[in-house]
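Every protein chain except one is present and positioned as in the full complex.
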Amino acid sequence: MITSFLAKALGRNIVIAAAILLALAALVPALNLLTAPDHALHVPTYVVSLFGKYLTYALLALALDLVWGFCGILSLGHAAFFALGGYAMGMYLMRQIGARGSYGNPLLPDFMVFLNWKELPWFWHGFDKFWFAALMAVLVPGLLAFVFGWFAFRSRVNGVYLSIITQAMTFALLLAFFRNDMGFGGNNGLTDFKDILGFNIQSNGTRSALFAASAIALALSLVITSGIVRSKYGKILIGVRDAESRTRFLGYRVEHMKLFAFVVSAMMAGVAGALYVPQVGIINPGEFEPANSIEVVIWTAVGGRGTLIGPIVGAIVVNGGKSIFTAAFPEFWLFALGGLFVLVTLFLPKGIVGTARQFVERRKEYRKAREAEAAAFAAEPQAAE
Amino acid sequence: MHARLIHRFLQCLFATVCLMVTLLATDLRAADDLRVMVDALGGGNFQENQKQVEALARTGDPKVVPALEALAEGDLYQRKIDGIVFIVRPAGSSFKLIDALTGEEAGEEAKAALEKIKVNNGLRRTIRAALGGLTLMSPDVAVRLQAAGTILRTPSADALEGLDAALAAETDNAVKVVLGQARAASILVSDRPADEKRAAVATVVETGGRDSLSLLSAALASADESLRPDIEAGIKKIDDQLAIWAAGQNIWYGLSLGSVLLLAAIGLAITFGVMGIINMAHGEMVMLGAYTTFVVQQVIRTSFPGLFDWSLAIALPLAFLVTGAVGLVMERAIIRFLYGRPLETLLATWGVSLILQQAVRSIFGPTNQEVGNPSWMSGAFELGGMTITWNRLWIIVFALAVFVFLLFLLKKTAMGLQMRAVTQNRRMASSMGIRTPWVDALTFALGSGIAGIAGVALSQIDNVSPNLGQGYIIDSFMVVVFGGVGNLWGTLVGAFTLGILNKFLEPYAGAVLGKILVLVLIILFIQKRPRGLFALKGRAVEA
Amino acid sequence: MSTKARATGALLAAILSTTAFNGAFAADDTIKVGILHSLSGTMAISETTLKDAMLMLIEEQNKKGGLLGKKLEAVVVDPASDWPLFAEKARELISVDQVSAVFGCWTSVSRKSVLPVFEELNSILFYPVQYEGEESQRNVFYTGAAPNQQAIPAVDYLMENEGVERWVLAGTDYVYPRTTNKILEAYLKSKGVKPEDIMINYTPFGHSDWQTIVSDIKKFGSAGKKTAVVSTINGDANVPFYKELGNQGVKAEDIPVVAFSVGEEELAGLDTGPLVGHLAAWNYFESVDNPANAEFIKTWKAFTKNDKRVTNDPMEASYIGFNMWLKAVEKAGTTDTDAVLDAMIGVSVPNLSGGYSTMMPNHHITKPVLIGEIQADGQFETVWQTPGLVVGDEWSDYLPDSKDLIADWRKPLECGNFNVATGKCGGKGS
Partner (left out) sequence: MNTFVSNAKPTSILYLDGVSVSFDGFKALNSLSFVIEPGELRAIIGPNGAGKTTMMDIITGKTRPDAGEVFFKGTIDLTQKDETEIAQLGIGRKFQKPTVFESHTVWDNLELALNRNRGVFSTLFYRLTAEDKTRIEDILSTVRLVGRKDDYAAHLSHGQKQWLEIGMLLAQEPELLLVDEPVAGMTDAETAETATLLKEIAKTRSVVVVEHDMGFIRDLGVKVTCLAEGSVLAEGSIDFVSAHQKVIENYLGR
């Protein structure tokens, strides 16, 4: 069963992509740790943590692509799952500080101390153990997605209505986490982490390990996603995207199909968030901003939705661009970014990877038969709403 | 440094001497003594000046009124060289001096040669009370009414004498009523006998309102036992009245918030609701409208100050044109290539919104710009126990007017008919000879223009900054979706429902939790009605 | 697939080459100064001004011949009001651009986000904004006000001069108002104010509908005692708040509002006519009358080519921080972090309110506290001033868990949270 799943998952492109990711997971830390800083091949720590961050974004984009690209559910609240995963990890890191906080309170994080909290809220218990936090980083987003999706898909909330209520969800969470009374550190969020699994979070070794972990997680998720979308279930998902009522009249429970993809996707986003937090050193409610979720949609669209490699490329290109532009033209970078989005929409409607693939396919078909080319042009799948 | 210190010291010395002189001379009413008292205002500190103002008030001489008014406004200056105090009017880089008592012009002086006599809240309060007492006998009814009102708000035992005199002389009934109320209020804070106070309590309870409540609460603390039950009963009575009004007030707040939501969303109801474009640049259209208002006001301020009250009326059509034009360009350049791909409009319009924000930031700077309220939109009036602010009232009226205008446009005009035809069946409309590209462009321009005029109204209550639009975009989408996409009435009902709901939750849950609850309710509501409040039924929409 | 590999490769190469370039250009002819203020996003409204102020200060210093015989070079980046991006950009400034010091941040969360970076890479941050205190970090100098340099004197003023007995503590729900209000609550109670005479209210960021809250304030203020509002409402929300106050007729003479986050810049977006008399507590007002300030304002207006640009307190804090850094570098003769950190403590430079500010061992500075009333022209008029300078108190004496803590970065103590009760560094020292 699993083998057939894997056999389908490992198409040629996926094998190459996963291999590259795994190679990066080994090579980048090696080049960072083992070469001298002035060596030509040295990868500075700055680059390691930057790309580590991009990889978690790529994982988030991949998660979104599973529901949007393959199932047509445009979630404008995916950053919420990412942030919840991040908070779970942040809570673990916070508990690891122990008595090393400013006030030396062995139990309570600093922000609780100066707001006069006397005891640890119940939902903070258990987060001193890594396995528990890791579990929660997956389960909490999964559970939220399950509850939310169960209601929404059962009621057949569709299209923009679904998009807007996912946005409402993340906005409500944003406001909730802003509240200092919630016990998650309010606007400042969780920060000032010291170590993870006993390793200093700021050491080069830990950073490299986190980078490697992100790359491996992304490779794994890529294989799993690939397996999902290439299975019969995946074909049904695409069917739901293109002709929902047809799948229904074929006797499939569309709401279950959607729910499964939504929950898996939320869990992947949670993993991404959990890997993101130790690398950037802070998690705060800003991650719930509706604008962040929209950005994830944009990475996916720029890379090419409905392709597996696209979201990864999109996340890295857009964020890389942002990193370069904000330093190179700090006053004007929004023009560049905004312009990029407009141009991609107009000239690369299928995104970078989608267009490249289309180009390759066109050439193949052109060679095969001239008339097929015309058909191929008309064959663009309908954008599902 | 040293020179300054010596100067200060001399000033203080001078002030002390003056103070002593005035205290000695309070009984004398000669103009010379008034002059000394006014001059003594220079150099005194706030506490000393409060006493000084009270002393001036006790003279009862209306001649000191202009000086006191100028002091409250911060227009009273002392000439450094001789310590004489003048009222000043700015005249270019220097000041025109006006004699503080006679009102005669007394030449000009450079700004550096004068020292402003500072005022703070305490002093301003004292001056207000003093002016109240001094203007009770003014020949002008309006001034007398205002004076009585002032004493009513700042009652003091000292005012009683003047009030009694004024009551005896008063002919105007309206003024008489207020004087009576002011007198009652003043008795409450005086040491008059209990009987008199009891009568006063009754009058104060009769007056009602928040100020009376405040007065009674204060009186309660110092009242003797016999009076307590009366005061307590009075407090309860006013409290009950206020509770009823509070509910009305809450509805009003809800309507007002609803009107803001309606304004923010109504343009989106066209670009998103009717045309299906997920227009993330909608908020920026609102922002552009607000900036248009700013520019109009800026031009008026510098060139035609007299027209300020008309600034919004001038800004409205301009904002419509400016944002409409931006919308037109946007539609022609970008959106027309994206029909039938609604989700891609999200991406492109998001890009446009970033560009517009940064453009405004580059042109006008990142900081807030000042947009003033015209006089007819400033302040508030009392409606029973409710406070209705003019700007909120006008915004409600305006929002409804925009709604009606839009409804009329869509339902009763040829253009509206074409718009609806195109959005319902593009191909059919096109084959009937409607120039669909133009209709698309105009519809989008209309939606953008409406967002722009919403911006004119919102500039009256919110920041005018490049971030303005971001604050409204989410709420706007919530309103349109809650009401049901493609239905203007849905937007109207949705906006007011959410507004009132929010305001009713706020007192119990607080502003943050209230908002969270509203969002959760929207999510739940969409489960119940997956196509919003005013969903279109039938099979056409589901195909 | 190959597309992806190529894209990644190209990007990696691009970033690596910028690193190499910058490394090559970090030659000895300039000293680089990082400027880490948001130029876009929600905080651009406040922070852009500080970026401009820093550019002006650097330009002026270069006119005077630079520092240690070298020109100063500003490296500006845009962290875009995105808190994790602050950390990324800080890292970039320090390790890629190799700046000698960074001036930046506004919000507490942005500062918290970059703290570990400065610690790890051992660089220097000057933080120019009033904040909640409860922090003292080896690599950070706090040139804005701590709560005792703003909030407590303001409350004292209202109690003594206006006879206020009833207090509304209204703030945006984030750490600065929360902490400030905690401190104020404890302080007020220590002064005998009853709990029922204190009303605390929090609102979300960017709150724009103030109708209910303003009417609640009016209601709270009608209990027969003199009432005042202490506002820690954050930047953006202030304009609608004051507009509502003005329109509902809440006059300063009746219920004064004293704010800690409203300066000249915020007022520039408002018609201040109806707000005359409302108060603010700062360590600097543009209206302060002295030659240094006049010169500063003149230079600022010339630099921005805008006669209407105002100055404000965080600008003054940037000015003080920058001058302290110059002086410390000169004293140390190098921009080396450890040497400058040592040289900083005790450095004294003129501030713009007519005195001198000194860097204390807790990395906070001494400042006068000014209380000003809003005027019709959008300026403040000082109505009260502390007689001397106030030392910034990083660990508040009014919070139970921090009252025993002190910070002293001089040798041999070198501790940001020394517990005087247990005699150990590190909070409770357990």
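Residue numbering begins at 1 within each chain, and the chains themselves are lettered A, B and C in the order written.
The working rule: a contact is a pair of C-beta atoms (placed from the backbone, for glycine too) under 8 Å apart; a residue touches a chain by one contact, two chains touch by 3 or more.
Quick caveat, the model's predicted, so the values are computed rather than measured.
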- Per the touch definition above, residue among A:P109, A:G189 or A:G239 touching the missing chain: A:G239
- Note on the structure: Answer key for A:R100, A:K194, A:R248 or A:R362 versus the chain not shown reads A:R248
- Query: What is the set of subunit A residues that contact the non-displayed chain in the whole complex?
  - Reply: 1-2, 4-5, 228, 231-233, 235-236, 238-239, 242-243, 245-254, 256-257, 260, 372, 375-376, 378-379, 381-382
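Here is the rule we go by: only the chains that are shown with their structure count from here on.
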- Query: Relative to subunit B, which chain has the most distant C-alpha mean position?
  - Reply: A
- Task: List the centre-to-centre spacing of subunit B and subunit C in whole Å, with centres computed as mean CA coordinates.
- Result: 29
- CA centroid of subunit A to CA centroid of subunit C, Å: 35
- Item | Sites on subunit B at which at least two other chains make contact | 357-358, 470, 512, 515
- Which residues belonging to subunit A are in contact with no fewer than two other chains? 175, 178-179, 331, 334
- In the complex, subunit B residues that touch subunit A: 272, 278, 280, 334, 337-338, 340-344, 346-348, 350-355, 357-359, 362, 470, 474, 477-478, 481, 485, 512-513, 515-516, 519-520, 522-523, 526-528, 530-532
- Parts of subunit B lying in touch with subunit C, wherever the complex brings them together: 46, 74, 118, 120-122, 124-125, 128, 153, 210-211, 213-221, 249-250, 253, 256-257, 260, 357-358, 361, 365-370, 372-373, 378-380, 387, 389-392, 460-467, 470-471, 502-503, 506-507, 510-512, 515
- Once bound in the complex, which stretches of subunit A touch subunit C? 12-13, 16-17, 20, 43-47, 49-51, 53, 99-106, 110-111, 113-116, 175, 178-180, 186-189, 191-193, 201-202, 280-282, 284, 286, 309, 312-313, 316-317, 320, 323-324, 326-327, 330-331, 333-334, 352-353, 356
